[in-house]
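Only a single protein chain was left out; the remaining protein chains are all shown in position.
On to chain A.
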Amino acid sequence: MAELSKAATSAEGAAVDATPSVTEVETVEAATEAEAVAAVEAPVERGEPILQVRNLVKHFPLTQGILFKKQVGAVKAVDGISFDLYQGETLGIVGESGCGKSTVAKLLMLLETATSGQVFYKGQDITKLSGRALKAVRRNIQMVFQDPYTSLNPRMTVGDIIGEPYEIHPEVAPKGDRRRKVQELLDVVGLNPEYINRYPHQFSGGQRQRIGIARGLALNPEIIICDEPVSALDVSVQAQVINLMEKLQDEFNLSYLFIAHDLSIVRHISDRVGVMYLGKMAEIGTDVQIYDHPTHPYTQALLSAVPVPDPEAREGRERIILTGDVPSPANPPSGCRFRTRCWKAEDKCAAEAPLLAVPERFQGSDSPAAHESACHFAEEKDVVHAA
């Protein structure tokens, strides 16, 4: 299956060497902590997977009663998702509110404990690490948050905010060297190094997001997880921050997991894109495969609903207007989770949950439609260009 998808990508001449299929993970058996640390710090070649997520699950328990709490159910925020993140690429994750995309970010950052499943970073399952090895992993995976107003401590100077990671990882920058390092980082993200003693309220939203990015870069990480990094910014400032992130990716060879709800921005920045719905991955592939050759009905509906900045397209464009709301993740529909809003749903969809795989009808084909899609009736439909 891996071969087929690879053939599909190279056939369409995509610049990225992506192997979208989820393959067996080569795990590294580390007997001692020192070995684990060494494995985590080993370099990864460009185009090799750096992060491999397998059947990741996060259920938040719902309890009832005050004194004798008993579990009455669970919010299935993330319910078994698998994907790979390659060295040097940007993987976009899109989906509507409540689909679990931010929970995925928290799980990868180890801010939440996974209910089950594994996250392999260079072959080490980071959900099971502890001590020095865990600390080394944490240094290499950093995060940029959505809200530049609440993610910076208002009582700390910019220098202290960006330099704080060095308190925890002093090996990256010895004490005497920190001020210079912080000023370098300010310069890298396009802020005046003289601003080191200012406070967050003295900056605009776009500048604050640059501070957040500088903090994310402080420890020379390999992976940055960006959760809606530009959605709080004005249009004219958004472009500045997106351009900065692309520049930094080239400069420091970063891998981005880019979580956002704005499909146009995700296409612009991502090499590959995963579409999530109600805790599951609905479809995943290269940007061309997902945007120009979507096969999952949810992806098609999502793309067709995006308002495009072209009044000429108003008449000709076909809109798939979904009815109803997203069901509650505490009580998701049986079988395919999208079936309650899907116009193609049949009995099979209620009985059998579709697997995320290259659909049978496209197997062996070198068409861009041959990518992983979790639908029993996957069918290519270009909704973006039809006008």
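Convention: contacts are C-beta pairs under 8 Å (C-beta built on N, C-alpha and C of every residue); 3 or more make two chains touch, one makes a residue touch a chain; residues count from 1.
Assume contacts and distances are computed from a predicted model.
Remark: of the listed names "tRNA 2-thiouridine synthesizing protein B", "Cobalt transport protein", "Na(+)/H(+) antiporter subunit B" or "ABC transporter ATP-binding protein", the one matching the undisplayed chain in UniProt is "ABC transporter ATP-binding protein".
Only one of A:Glu33, A:Glu48 or A:Glu96 touches the absent chain when the whole complex is considered: A:Glu96.
Considering the full assembly, A:His268 is the residue among A:Lys135, A:Lys181, A:Arg198 or A:His268 that touches the omitted chain.
Within the whole complex, the absent chain has one touching residue among A:Glu24, A:Glu194, A:Asp310 or A:Asp347, and that is A:Asp310. Contact with the chain that does not appear here is found for just one residue of A:Gln64, A:Ser116, A:Thr150 or A:Ser204, A:Ser204.
Mapped onto chain A, contacts with the missing chain fall at residues 96-97, 204, 206-207, 234-240, 242-243, 246, 261, 263-265, 267-269, 287, 291-292, 301-303, 305-314, 319, 321-323, 325-326, 384-385.
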